[in-house]
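One chain of protein is taken out of this complex; the other chains stay put.
Our next item is chain A:
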Amino acid sequence: MQFLYDTQQLVDTIQHLLVSMCEAYHLPPVFVVSVVAMVVALSVIGGFISVNAMMVVLAERKIAGYIQDRLGPMRVGPFGILQTAADAVKLLLKENIMPAVADKWTFFLAPVVVMAPAAMAYVVLPWSPGLIVSDLNIGLLYVMAVGSIGVIGIIMAGWSSGNKYSLLGGIRSSAQIVSYELAMSLSVIGIVMLAGSLKLSDIIVSQQDCWYIIKQPLAFILFIIAAVAECNRAPFDLPEAESELISGFHTEYGGIKFAMFFLAEYANMFVASAVCATLFLGGWNGIPGIPLSLPPIVWFLAKTYAIMFLFIWFRWTYPRIRVDQLMGFGWKVLLPLGFLNIGLTGLVMVLI
């Protein structure tokens, strides 16, 4: 299992192997290495997104059952562990229905526009040293920018369904995302100031001695609230509010198109948790001061799923808030606190 600890070396060895193979068979090395890297990265990310969504949906239903003092899914397979697999098959086999008044192309493209940015964000996630598809210099900005494209898909879905509830869901989503995106970007500026870099691997390395959750507790709270809102999850799930909008922007979607919205929600949730683990919990580093040696990728996944558990816990604990409360909270509480955090961080940095 040594290779799990030294992933940088693993990646380098594979690359050298490929290059020497190319030289032996007279193939262009740059071309082959980049094609192989692309294919491997895309298949791993694609597979991970679907398997992760299935697991997390099951976990969510089980945790919801536990919180509400019931068993959750129990019928399919032992303890219901095959429930989400059965659900996925059911969704894939369902008939594709399009409302007569729907705007055809927009309706068709909306799930794609939601899903594609969610998958794009995985490109910069730092799984383990060396195991990053592309360690961009502006990785943090990239995650935020890509995450903000998805909302266009939600608005497209809401508008093209030709249904008032869906339209309301789309409008709510646009207002919500614009407000909370601001709070989210402000909350991470403190970390960027401390780390001096937007590169996610640099931010992790700078946390070797002390996690930023200790240095930036206010930013952590702001970030997690904004992340829950960006993922459209309860208590901020106003765009899909079942009891008011009969699930809002995806009311008219069924079968595989609905499955894509579902997949995108869980893919986004993983990205938000992974970024949170990277920024505040030290990413692939172990806990400072505790001599527990685990492979970096295990640390990363453990922290990410811990934050995901927090997300699920929120959903089954807090009631949904009203639209005016949502906007007021975003603009009058989170935004000023974000500015305060930047000011305080700057002040402390100048004094120390």
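In this section, a contact is a pair of C-beta atoms (placed from the backbone, for glycine too) under 8 Å apart; a residue touches a chain by one contact, two chains touch by 3 or more; residues count from 1.
Here is the rule we go by: contacts and distances are computed from a predicted model.
Student: Between "3-oxoacyl-[ACP] synthase", "Carbohydrate ABC transporter substrate-binding protein (CUT1 family)", "Alcohol dehydrogenase (Cytochrome c)" or "NADH-quinone oxidoreductase subunit J", which matches the UniProt record of the unshown chain?
Tutor: "NADH-quinone oxidoreductase subunit J"
Student: Specify the residue from the set A:Leu58, A:Ala102, A:Val146 or A:Leu245 that touches the hidden chain.
Tutor: Only one listed residue reaches the unshown chain, and that is A:Val146.
Student: Of A:Ser20, A:Ser43, A:Asn96 or A:Asn137, which residue touches the hidden chain?
Tutor: A:Asn137
Student: With the missing chain put back, one of A:Trp127, A:Trp159 or A:Trp299 would touch it. Which one?
Tutor: Answer from the full complex: A:Trp159 touches the omitted chain.
Student: So that we can see where the missing chain sits, which residues of chain A does it touch?
Tutor: 22, 26-31, 103, 106, 136-138, 141-142, 144-146, 148-149, 151-152, 155-156, 159, 167, 170-171, 174-175, 177-178, 181, 196, 198
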